[in-house]
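The other protein chains are all here in position, but one chain of the complex has been omitted.
Moving on to chain A:
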Amino acid sequence: MQRLLDFLYQQREIAVFLGLEILSAWLLINFNNRYNASFLNSSNEAAASITQTTNDINDYFQLSEINEQLMLENEQLQQELRMLRSEKLNFLDTVDQYRVIGARVINNTFERAENFVTISAGVMDSVEVGMGVISSFGVVGQVKSVSDNFATIYSLLHPKVLLSAKVKRTDTKCTVQWDQETFDRAALKYIPRHIKMKVGDSIVTSGFNSVFPENILVGVVDELHLEEHMTFYEAKVKLATDFTSLYHVFVIKDVMKNEKDSLEAL
């Protein structure tokens, strides 16, 4: 008995090692790919405020680039406004459905195997888990978790994000998913072979779920393959959002989400 206890005492380092590794594995499995409000990620108040401070310093060196982007965006908005005024579309019912919350990007990765964006808007600004996020150029991602003043977002450059999209020209429904290769392109899936596709076709959001409104640009078809035996095209999209320079984003709040969901649940 004494020798058994001695033996166990000698092996205590192995026990600590195994214990800690199992704990890590548990964290890895439980906290990594779940929509939640866990404190173990970058929307944690303490971590986010440190990140924001370094980002504030960083911003000074990129002011000219940010300015240029804002100007471009302004230009686009002006154009859209003029178009809307002249056409006098009966557009009101779709406009009312979505509210837009502006936010600043305080951390953003694009070179890793799974990428996230951290923004400076949270529960206080009525951001909720699961909302869609866009930039002035196109789709950015979906909210993963929120704290009082910050939110972590699944970037479109995260392999678990499946984006419901459609081909603008033909209205064919398809799915966009990142293939982990380069940060400016993603895979385009489930376009059946009888659809005539061209390189250069625009891919936009489908609007089938209440995450994104319809017709927000995702990207442009960049590469197309179709062999004899394939039922679906093998295609790549060049993403509209430039993840290497992301400074301002907009969180989209669907005001009618609850109504739609409760209707569909019946």
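Remarks
Throughout what follows, a residue touches a chain if its C-beta (ideal position, glycine included) is under 8 Å from a C-beta of that chain, and two chains touch if they have at least 3 such contacts; residues count from 1.
As a working rule, contacts and distances are computed from a predicted model.
The complex includes a chain that is not drawn, and of the options "Transport permease protein", "Extracellular solute-binding protein", "Rod shape-determining protein MreD" or "Sigma E regulatory protein, MucB/RseB" the UniProt name matching it is "Rod shape-determining protein MreD".
Taking the complete complex into account, A:112 is the one of A:112, A:193 or A:260 that touches the chain left out.
Of the candidate positions A:181, A:214 or A:261, contact with the hidden chain is made by A:181. Along chain A, the points of touch with the absent chain fall at residues 12-13, 16-17, 20-21, 23-29, 31-32, 38, 40-42, 44, 47, 50-51, 53-54, 58, 107-109, 111-114, 116, 152, 180-181, 183.
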